[in-house]
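Only one protein chain is missing from this complex, and each of the others stays in its spot.
As written, the chains take the letters A and B, and residue 1 is the first residue of each chain.
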Amino acid sequence: MKELTKGIYRENPIFVLVLGLCPSLAVTTQVVNGIGMGIGTMFVLICSNIMISLLKNVIPDEIHIPAYIVVIASFVTILDLMMQAYLPALSASLGVFVQLIVVNCVILGRAEAFASKHGVWDSVKDGIGMGIGFTLSLVLIALIRESLGAGTITLFPIESLGFNGEIRIPGLVNSPARVMTLSAGALLVMGYLKAAINGINERKGR
Amino acid sequence: MSYIGILITYVFISNLILSQFLGLCPFIGVSKDLESASGMGFAVTFVMTIASLVTWMVYHWVLIPLNVEYLQTVTFILTIASLVQLVEMVVQKYSPALYKALGIYLPLITTNCGVLGIALININQGYNLMEGFMAGFSAGLGFMLALILMSSIRVKMQTERVPKAFKGIPIAFISGGLMALAFMAFDKALLTNLIG
Partner (left out) sequence: MNPILDRTLRLAVICSVAALLLGFVNSLTAPQIEQHKKEELQRALNELVVSGEAGEAEALDNILVSARYPITDGGDLTGYILALNGSGYGGEMKLLASYSLDGTLLKAILMENNETPGLGKKAEKSEYMDKFIGRGQEGNPIPTVKSMLEKPDAVGGSTITFTGVSRALAAGSDYIREGN
């Protein structure tokens, strides 16, 4: 249980470990992109954790980095092809960042720090936990950036309910602070969130 | 696009860190002082330039003839990883002084998304070999510029009074955000006005 929940807050990959920043800031202009990217990363994280913990006795220490990279890159390519084939709209809006999951330090970091030292089952749980933590953080950042920057919250459209996937926030939608959707806004949001988490931890520690 | 256009685009307008979100980890992690920032900047520029050339050749001369473009991600990252290793060995052998300066940063570059990012951008934009080379070099320069500016800000920050919760990483992000805001002044219109 501990392996599953640690990623959400105590060892949150983005806010506490400060890993995997590039995709988290680049794609979080819309909530739906954040969810897509989070789930994609979780898929690669779980698969690569399984493979690496299975292969940990076969891979000599000297070549572990290239070997891990090949494993991770293969799963990323599978994800990329699958997304292009079955979720073309999401794949188009995430763009080159799907391929860049390869260099997401969270994945290589977990392979190195966890999966190469633990059994398959623990590594799966670690992958799920970290993946959930990563996804939730992306959604949080995206929620702030999209609601302030565009005045909308974009989710998946549900046709049966006549919901087109976009919630418009009254007031904000007509005069959004567009800078929040740009890189400057992303860095500012990240800084304030990290400061808030530091503040909360400090208060708890006291 | 002319080479000067590519240079201006990747150093200022589409600066890797400040507008494309690539290579943020070292931007926050290795910008504590000027010396390490410039070391990392040089190392990244070097690797990006060579990696742009090599990945372009691999893609156009190996992957396309064999009709296996879907292996792009795997081959690029392997190429970059081995290139970094190679550069490390060559530098260690022929220039111990440079190795001492760059040494600890080189392994980190493999997982710098900037390097893979610019390699993929070169292919997506359909650049030719020389344009790809130029884009890699300029992106590296832009990376170095942002990193060095950031490190100067952070050195200054050490003597300033910063609220406790903001110390360290949060204030680095916020300064980065303000820098990105300033870089927004570089607009594609600049390019049109300068070189038409």
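What we mean here is this: a contact is a pair of C-beta atoms (placed from the backbone, for glycine too) under 8 Å apart; a residue touches a chain by one contact, two chains touch by 3 or more.
This is a predicted model, so every value here is computed, not measured.
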| field | Per the touch definition above, residue among A:Ala67, A:Val120 or A:Ile167 touching the missing chain | value | A:Ala67
| Of the listed residues B:Ser2, B:Ser95, B:Gln125 or B:Gln158, which contacts the missing chain in the full complex? | B:Gln125
| query | In the whole complex, what residues of chain A lie against the chain that is missing from view? | reply | 27, 29-30, 33, 55, 58-60, 62-63, 66-67, 70-71, 73-74, 77-78, 81-82, 84-86, 88, 92-93, 95-96, 146, 149-150, 178, 181-182
| said: If the hidden chain were put back, which residues of chain B would touch it? | reply: 13-14, 68, 70-71, 74, 78, 121, 124-126, 187-189, 192
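Following the convention adopted for this analysis, only the chains that are shown with their structure count from here on.
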| note | Listed in rising order, chain A residues that touch chain B in their complex are 18-19, 21-23, 25-26, 65-66, 69-70, 73-74, 76-77, 80-81, 96, 99-100, 102-105, 108, 179, 182-188, 190-192, 194-196, 198-199, 202
| request: Write out the stretch or stretches of chain B touching chain A in their complex. | output: 18-25, 28-29, 70-74, 77-78, 81-82, 110-113, 116-117, 120-121, 124, 163-167, 169-174, 176-178, 180-181, 184
